[in-house]
Every structure is written in structure tokens, then in C-alpha cells.
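Just one protein chain is left out here, and the rest sit where they should.
Lettered A, B and C in written order, each chain numbered from 1.
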Amino acid sequence: MSAATATSTKGRVLLAYSGGLDTSCILAWLIEQGYEVMCYMANVGQEEDFDAAVIKAKGCGATKVFVEDLQREFVEELIYPAVQANTIYEGVYLLGTSLARPVIARRQMEIAARENCQYVSHGCTGKGNDQVRFELAYYALKPDIKVIAPWRVPEFYERFQGRKDLLAFATEKNIPVVQTAAKPWSTDENLFHISYEAGILEDPDVTPPKDMWKLTVDPEDAPNTPERITIEFAQGKPTKVINTTHGNKEVTGGLEIFLYLNQLARQNGIGRLDIVENRFIGIKSRGCYETPAGTILRVAHMDLEGLTLDRQVRNLRDQFVTPQYSNILYNGQYFSPEAEFLLASIAASQKTVNGEVRLKLYKGNVIVEGRSSKTNNLYDMEESSMDVHGGFSPLDSEGFIKIQSIRLKKWGLNQKLV
Amino acid sequence: MSAATATSTKGRVLLAYSGGLDTSCILAWLIEQGYEVMCYMANVGQEEDFDAAVIKAKGCGATKVFVEDLQREFVEELIYPAVQANTIYEGVYLLGTSLARPVIARRQMEIAARENCQYVSHGCTGKGNDQVRFELAYYALKPDIKVIAPWRVPEFYERFQGRKDLLAFATEKNIPVVQTAAKPWSTDENLFHISYEAGILEDPDVTPPKDMWKLTVDPEDAPNTPERITIEFAQGKPTKVINTTHGNKEVTGGLEIFLYLNQLARQNGIGRLDIVENRFIGIKSRGCYETPAGTILRVAHMDLEGLTLDRQVRNLRDQFVTPQYSNILYNGQYFSPEAEFLLASIAASQKTVNGEVRLKLYKGNVIVEGRSSKTNNLYDMEESSMDVHGGFSPLDSEGFIKIQSIRLKKWGLNQKLV
Amino acid sequence: MSAATATSTKGRVLLAYSGGLDTSCILAWLIEQGYEVMCYMANVGQEEDFDAAVIKAKGCGATKVFVEDLQREFVEELIYPAVQANTIYEGVYLLGTSLARPVIARRQMEIAARENCQYVSHGCTGKGNDQVRFELAYYALKPDIKVIAPWRVPEFYERFQGRKDLLAFATEKNIPVVQTAAKPWSTDENLFHISYEAGILEDPDVTPPKDMWKLTVDPEDAPNTPERITIEFAQGKPTKVINTTHGNKEVTGGLEIFLYLNQLARQNGIGRLDIVENRFIGIKSRGCYETPAGTILRVAHMDLEGLTLDRQVRNLRDQFVTPQYSNILYNGQYFSPEAEFLLASIAASQKTVNGEVRLKLYKGNVIVEGRSSKTNNLYDMEESSMDVHGGFSPLDSEGFIKIQSIRLKKWGLNQKLV
Partner (left out) sequence: MSAATATSTKGRVLLAYSGGLDTSCILAWLIEQGYEVMCYMANVGQEEDFDAAVIKAKGCGATKVFVEDLQREFVEELIYPAVQANTIYEGVYLLGTSLARPVIARRQMEIAARENCQYVSHGCTGKGNDQVRFELAYYALKPDIKVIAPWRVPEFYERFQGRKDLLAFATEKNIPVVQTAAKPWSTDENLFHISYEAGILEDPDVTPPKDMWKLTVDPEDAPNTPERITIEFAQGKPTKVINTTHGNKEVTGGLEIFLYLNQLARQNGIGRLDIVENRFIGIKSRGCYETPAGTILRVAHMDLEGLTLDRQVRNLRDQFVTPQYSNILYNGQYFSPEAEFLLASIAASQKTVNGEVRLKLYKGNVIVEGRSSKTNNLYDMEESSMDVHGGFSPLDSEGFIKIQSIRLKKWGLNQKLV
């Protein structure tokens, strides 16, 4: 029995651990408060030295450390349904942080159940979206779980009022601190995106410095020669990427496709965003984001839907499922009856979305150059043609318009518009 | 009295005339059928030799020709409310053709009323959207108007089965034909956009040739140095553009701002689009579009709304007003009780959208570099900050989450998810 | 070979036949035009002497007559999903005519395919909804079918301008005419409802005469003693009715339950409606309806959803699925990708709607007296109680309200409302 366990009287906590200063201090503080602490690290594709973090967590007194590779389920269970639904928040944000939370929380609850942890803890602040996302997921998945959110515990946040207090505590507790200058913003990274917020970005009129952007090259520095690819989709999910510029290299496999598109998008400066958004709790907040592969997939998928999805299904899905499911993700309600309800719709909408899209990637642009579908015949070249009388008589349009006009004529008579 | 009038026994027609081969043949054919024909040309910013067209129309037998400059009302009455509402069709198309139709149709009805024309006529085909848009507008504005749509009249479309037949008829009627090679696609142009469709574009997998694009330079050929501008908005409409790259040049005035943004966007390769869309009548159709200024304004306006528009108003407007009003425009129902109903909402949503957005234009990209608002205080830097306890206690978030979780815990208990 | 077949040169028609004057004349007229005609009668629960109608059709020259009992599929495939979705048109109309059309059209297309009929025909007028509903179903189910709609064929409708012309033609063709006085309105009946429209009802301010109503007793004449029943539901569909007033009589079976509820509702004056509605084609029209069992089931199902359906699922379903699916039914687009898309949602919404509702039926009223669910625990008596601190602390509400107020305070500061 470790020293930590010996003195822990309050029960066992599974802490979502990042390896950084904050969660290391939380780890030490929880032990100080009398808890046994196990650490949990989710690999969702962020740049991280997991081995070093494990050593650090154990050094701080964690009785166990779990490092879980969730990349594949993140891509296949969360990202691709979001691609199918064209999810987007407030018209611009691709929901990169929100999308990772469900897989992270789910594994944390599974481990908490297996390891008999009565508590879970995280390092989210008390003003952001992530506390909501994690905790709503925790409670839905394991309604009896108890959550310790130190940044909402007065004893904690009053003691640690700034970085200096944390550093002092780290020294006291022999927590190793990496000697890099702190960036004047905070980030959240996974394989779908990286976010930047807080610090100098809090002034929404401050242009982010060029060296902030980490994942993508500046469009101005991207290659002068475009790169061309073809993406194949089945039922709205990507199944193959072919790089027609570079030897028709083919990539298949859910995770592999995503990582390869990330690589291409990063090289070509694709996926940057700088916005002011509305957090769930009603505060406006400025965020910068890089979403490389996600940006390409959004363009390609929406384009293919033009060719392969029925007008009315698209219309209903766009008006209803896309905004509602986007809000659900943003607000942390993925594990909910309403998400389950909407996911049934999303699947139902994608049956016909099969085919391929040809793209040109160039200095921040994702340019569609053509699309085709072998199995879907909703597009009918002859019927569409202005030159041929395919499918219906022009006289039909006459009746169509006349019937549509009945109601408008009645209204016009009242208005005397001209 | 002209020869035309002398022999016209069927009444007077006001023909929407373009100066091209089709409507010139329609003009001659209507006269042949026994109508007196007046011609109407709307200047909505398209590239056109109006003087030559007037001469041509008169030469073909038009008893009067009206050329109407509608550019300012087009920008101020149609385009800017669309900017306010972020209108977009099927997630991608900025509705450039649809937006011009109401002003064109309205003036046509005004002239028809003034000149006692019992009939109006147009050159739209029987398979497209424009016939619907024009005629629904005609009927709403002047419910007793009679419409002659030759491309839906069997005597006409059976006689003129192709360009060859039209050319032969033009020769017969002494209609001058411009000796340029016909482009293998058709276009519709106004100051908001140009569209390309039909011909070689009917195969949705054919990449448009580089020389098709007329308004914008290819992003690959655009300047290597970015251009920076600031756009000021009042109640969601642009009121000033400042070019910070070029001597802080300032442009004001609704039409003037729009034309200046067009110029900048065209130079920087901004606003190209290539899609398959769903026409109102249920046919899928491939279209390519250039919408230079409209693309810049969309980015800038949506960004400013992030800073200045309430979360819930934005959410409701996005879910409802934007898609419905976009569909109404696309489907040609601008003159309708439902458009009137929605326009009241659009105006109500924009009261707080005041401020300015700083943009970088670069090779097809419109990049936001910052935004600010002197009069709007919905963004609160202190409250937004992760570092300061502004506005509310972290403990409040605890209660917020707990209450949100009540329902989800109940659901989770039923699901036994972990 | 019959005489009819011998002379039919234009092909074979499957006519939707009602046994009445109109479709008998259409039958004779089609034969006169040179078609072979088979007749099809759908039994959807209307009051009808099918045997007499078969004899009449054969007498008029039909080469075959098919009478198809569609009552069970009507109830189970169309009515119960509508109950699940709480479908209603314009807030009041329960869609009784619309709901029957898909099963009628589907069987007609199956028979047309089997009997090699190139044509189908029906007796719908050219101004109503039913022509649209039937024909859109025909075209979706069998895109190559050809439709003859005599009331839209000038040779027909100009020849038969009124009932007198039809009677004269009937005499000429030896079609037997029942010597009852024509009612001054027209009706459409099936087991779900009866509709009354046209004739004296066209003045929307004329109160329908007491003897018009056919299915239900006048509430004023209904029993003075209420009748009490319990309806059990599984996944939103009724599975049992128990009449607690009359010896706990139990009825099970989809069709049987529906017919029994009809009987109870008719006796108790339940389900009358008198409205002005908007037809699909844009005309306003006055209709009166009796929907006995449907009215009871709507009240009971909605009540049970209060107990058993999650708040957000209900909210999303109500805002989206219910109105859209109702419009789809009304507008005749049941066989469509959008209906298929929405039906997936409806099924997904009803998983938890299990339990029973106790009702009192009394003189037009359907009064809920209680509801319960053995398997669904979303309702939690302790948590709901105002007297007990169940499930959460009152302090949580404090935080919930404070967080909700952040945004409103910001707005209030701008408004200076007090």
C-alpha cells in the first residue's frame, strides 16, 4: 500500500490529468485533502509526452495512472457523424473541443467504475464550457458519481489566485515544472483542432501573433503550387483519399484518412478561424482555432450532398438537425436522450450520400473541382439541361407557377403594391 | 404610328429585354404574333452596352425602350437586408440571381402599369428558377397581369429548337447578331454576382476552365501581398470601408461601398463557388458563381454579430429566419406575406449590430484580424476572462450544471451507459 | 373477351372507383374514349355497399373489379404513427383524409403493376388536395405510370358541367342512379374520419345543419352519464383499451382497439370540428370533420408523453417533426425521402412512451383522470415534490438562475428598463 493510500481517508478520485502545472497541483492538493488519487490521461491526438506525464503523476503521488488511446473512437464515433451532419456552431466554429469531450468522459467513467472511484476530478475553470461538458457527461453516464471541480472550490481557488501560487505549491510538493515561458494564451489540442483563448486574446481587436498558430502554416507561407486530392464517401463518411498530385497515393481507414487530411491541410494553410462566440453560460468569449482536416471534410461533404441528397431531406436536416445537434455538442449534452434522438435522424439522412469529390488545396483555400457518384442518380444531366426537354414539359412549369401564384395574387390584391 | 403598332391587334407587351439573341428573337416573334412590344432593360450592374441594345430593340420594332438604373435600390433594398440576415442557400450559395429579381420585376410592373401594357414577357426557360421568380413577383405586384413566356409556348419552343433556328430567324428579321463565338455555358450577371451554368458545366465532374471565371482573378494569380481593410457597420449594414493598406482610403454610401468591395475582392480572387444545387422545381443543377463583395460582407457581418448580437437572438435568427428567408428569395417569393413577416424579424435582430471589423484579403481568403464596437457592451472582457472572477461566482456554475444534470441523470439511470 | 376489351385500343386503366355517380360516369367515359377499364375499390372503413358497387361497375363495362380491405394496414401503418407523432394540421385538423390516401394509392399501384395497366384514373377535382395526394403517391411508387384525371381533362369537364349532365350521361349509358336527394355538401369517409365540404358549407359563416353530422351524436344528445376507459400504450401505440364503466371490458389488437374507441367516441359526441383551412394549392377552404377515435387517442397519447417523454426530446419533436410530418401528410408526400427521414425520428422518439392513461368521456369532452407507467421512471414523485429536498439542493437553483441571468443583465444594462 502506497503512502498516498495509507493516508487517504476521504475516498478515491480519478483525476483527468494533463501533465501540466494546474492538474499536477490539483493532484497534490487532492492528496493533501485526504483523497487517494488515480490519474487518467486521454490520448485524443494532442501533442504530449505521455511517458513523462506518467512519471510526473506517479511522482506527485498518484496510485495509478491510466493512459488511454481514444483517437480511433474519437474519429469514428464523434468526428464522422459530425461531418455527416455538417455540424457548426454559430455559423463558423467546427466544435473541435466539444467533439473530444464525450470520448474522454466516457472512458473516465468506465475506469472510475472499474477502479471503484467514488469521485472524479478535472482542472476546468468555473467560467468555461468544459466544466459543463465533462460534468453533464459524467452525470449522465454514472448518475451517482461525485465530482470535485477544484477551480470551483473556494478553499482551492482562493489559495491559488495566480500562476505564482501554483508554482510555489509545486516547489513545496516537489512537482517538477518545465522551464518554458508561459504563452500569453491557453490552448486545447486534439487531432481535430487546437483552440487558443484567454490572455492577450481577450481583447477581441488584438490580431493573434503569427507565431501563435501551431498546426497550420500561414497561408502566405504555404506552397505556391496547389495540391489535388479526391475524397470518396460512403453514406456521408470518408472511405478513401487519393492524392492525385503526389502519385495517386491512396489512404483508407477512418483514423488514417483523418490524419492524412490533417497533414495535407496543415501544409496548405487550411482551417484557421478567429471569432467571438457565445459560451453556454451566456458569456461572450474570443477564440482562435485551427481545424485542418475538419475544414476539408466539411467542404467536400457538403458538396457531395449537393449531388446526392434530396432537396427536402437536405432542407429539413439543415433547418433542424444541424443546428440542434451542433448546440447539443457545444453545450455538452452528447449523452442525452435528445442527442440519441437526433443521431437517428443523421444516420437516416445519409443513406444516399455516396460518391467522390475532387478538391484543390491552395494557400488556405479548399476548392471543389468536380464531384461524381456511381450509385446515386438523383442528378440527371438530361433533365437538368436547359437545352433538352427531359423529363417534363415546359407547360408543367406554367401550372406550377400559376398554382403558386393563387395565394400571392390574393395578397397582392390587398396590398396594391404597384 | 410605327408599323409595329399599326398591325398589333392583340395588345401591348412589356418585354424584359437583354439585348441578346434570345430576347431579340422573342421581340420579333411577339410582333409577328400581333402584339405591340415595348422593351425594358434593368441595369443591375451587369456589363452591358445599353445604348447599343436600345438601338437594336428599336430596330427590331419595339415601340418604346426603357433602360432603368436599379443599382442603388438593388444594393440598399435587397442586398443589405440579405447581408443582415446572412442569407445563404443550401449552406453555400449567396443567392446573387435571386436577389436581383425583385427589383427588376417591380420596375417592370410599374412601367407596365404606367404604359398600359396588358402583357409582360421574358426570355426565361421552362426548366429554371427565374421563370418562377419573375412571374410570382409579377402576379403578386399586379394580380391581373398576363404573362407570355415564349419558352413555355409550344408554337415558340417547337419552332426554335436550337441556336441555329434562332440565328435563321434573326437573319429573316434583320436582327443584328454579334459575331462572337458562343460560350459553352450561359451566364447571368449583376453587381452582386455572375452565374455560369448549362453547356459543358452540366457534367458536374467537369472542372470549369480557367478562362470561364470573369469577375475575379484566379487566387493563384492574385497579389502575393495581402490587402487590409476595415468595414464599419450600423444596425448590420455597412456604412464605411477604410483601406488601411492603401492610404486609409475611405468609402461611404451604400452603393459606393459595395462597388469598392467588389473591386477589392475581384483583385484578391475572392468569391468563387462551384456547386450542385436543387432548383425550386426539384431538379438538381450545377452552377458556378462569383460573388466578390458579397463574400467579404458575409464574413465581416457574421464576425461582428459574434461580438454584438445576443446569443439567443442569434440562435433563433439562425435556426429560423436565415434559412426561411433564404428559401423565400431562392424560390421567388420576395413579394409575399411571409417575406414581409420575416423582414420584420430581420430588422428587429440587427439593432445592436454596430461596430467595425478588420479584414485581411489574400488570394481567395477573407481573414478576420479583429473587431470592436464602441456602443455595444455585450462583450465584457473582465467577465470573459478566465483569470478574473468577474460578474459571477464559480459556485454559480456548480448549480447551473447540477440543475442541467437532473434530467440527464434520470435518463442515465434508465440507460445504464457505463 | 368482353365488348369493352374488344374495342379498347388505347390501353388499360385502373380506375379508383367509389360506386357513386361521378366515378361511374368516368368509367363509362373512359370506355367510350377507347380504354379498357378495371375498377379498384379500397375498403378503408367507409360505409359502403361494396357488393352493389361491384355489380354496378361490371354493369358499366369494367373488365375486372378489385375490392381491397385495407383497414388494418390503414390503422397500423398510417394512423398509429400519426398518433405517435401527434400530427395535426394548422393546429386543429387531424388529417383524416390525408392518412388514408397512401394505403389506397399503394394498393392501386400494386394492382396496376400486376394487371399491366399503363394508366390509372381517379375522380378527384382539379382544385382540391386529393388529386395531389393520389398522384404524387402514384408517381413516387411507379414513376412510369400514366394518370388520367378526367376533371382536369377539358373534353370531360367541359362536357360535364354539372350534376345534370352526369345524370343525363348515366341514363344514356344505363348506369343505375340511386334515387336519394343529393346532400348539399360532399363527404369523404374512412374509419378515421368523415369530412364535409362544398355546397352550403362554402359560406364559412353558415353553421352546419344538425343532421349533417353523421358519425357522432350531438354532444347535447350524448349520455348524461360519463363513461370511463383506460388506454394502455407501448412505444406510443395503443395496445389495450379497458372500459371501466362497463364491466372492465378489454379490447386488444390494433384495428379492434381503434374501432372500439370509435364506437365509444361516437356515442359520447367526441371529435367534431369546423374550420377554414389552407389547401396545398393555396386556396382557403371550409371543412367540417368528425374524428372520433383519433380525438381520444390524441388526448391520451399527449398526456402519456407528459409522464414518459424527456423534455428536450418532446420539445425538439414538437418544434420540428410534428409540424413537418403533418405538412407532408396533408400535402400528399408520404412516399418521399423526407417522410422516410422523419419517420425514423418518430420511431426514435417513442421508445419510452409506455404506460396507461385513464379517461372520462362526456358530452364531447375527453377528460384525463390519471396516468401511470410501470417501466418509465422519468417522473420522480420525491424529486418533483415541493416539500422534500429530493435529488438536488435548493442552492443549485441559485447558481442556475445566476448563470442564466448573466446574459440578461448585460442586455438590461443596455436597455435601462426600469
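Here is the rule we go by: contacts are C-beta pairs under 8 Å (C-beta built on N, C-alpha and C of every residue); 3 or more make two chains touch, one makes a residue touch a chain.
Bear in mind the structure is a predicted one, so any value in this text is a computation, not a measurement.
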Of B:200, B:234 or B:344, the residue in touch with the unshown chain: B:344
Hidden-chain contact residue, picked from the options C:19, C:294 or C:337: C:337
Chain A, residues in touch with the chain not shown (by the definition above): 310-312, 352, 376-378, 380, 383, 391-393, 395-404, 406-407, 409-411, 413-414
Footprint left on chain B by the chain that the document does not show: 281-283, 310, 312-313, 316-317, 319-320, 324, 333, 336-338, 340-342, 344-345, 347-349, 352, 403-404, 406-408
Residues of chain C in contact with the chain not shown: 86, 90-92, 106, 109-110, 113, 125-128, 131-132, 135-136, 139-143, 149, 151-152, 154, 157, 162, 186, 197-198, 202-207, 219-220, 224, 226, 272, 274-278, 281-286, 302-303, 306-307, 311, 314-315, 318-320, 323, 327, 333, 335-337, 358, 362-365, 367-372, 378-381, 383-387, 389, 391-395, 397-398, 400-401, 404-405, 408-413, 415, 417-418
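Rule of thumb we're sticking to: only the chains that are shown with their structure count from here on.
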Intercentroid distance (Cα basis), chain C paired with chain B, Å: 41
Centre-to-centre distance between chain B and chain A (centres being mean Cα positions), rounded to whole Å: 33
Chain C, residues touching no fewer than two other chains: 310, 312, 352, 403-404, 406-407
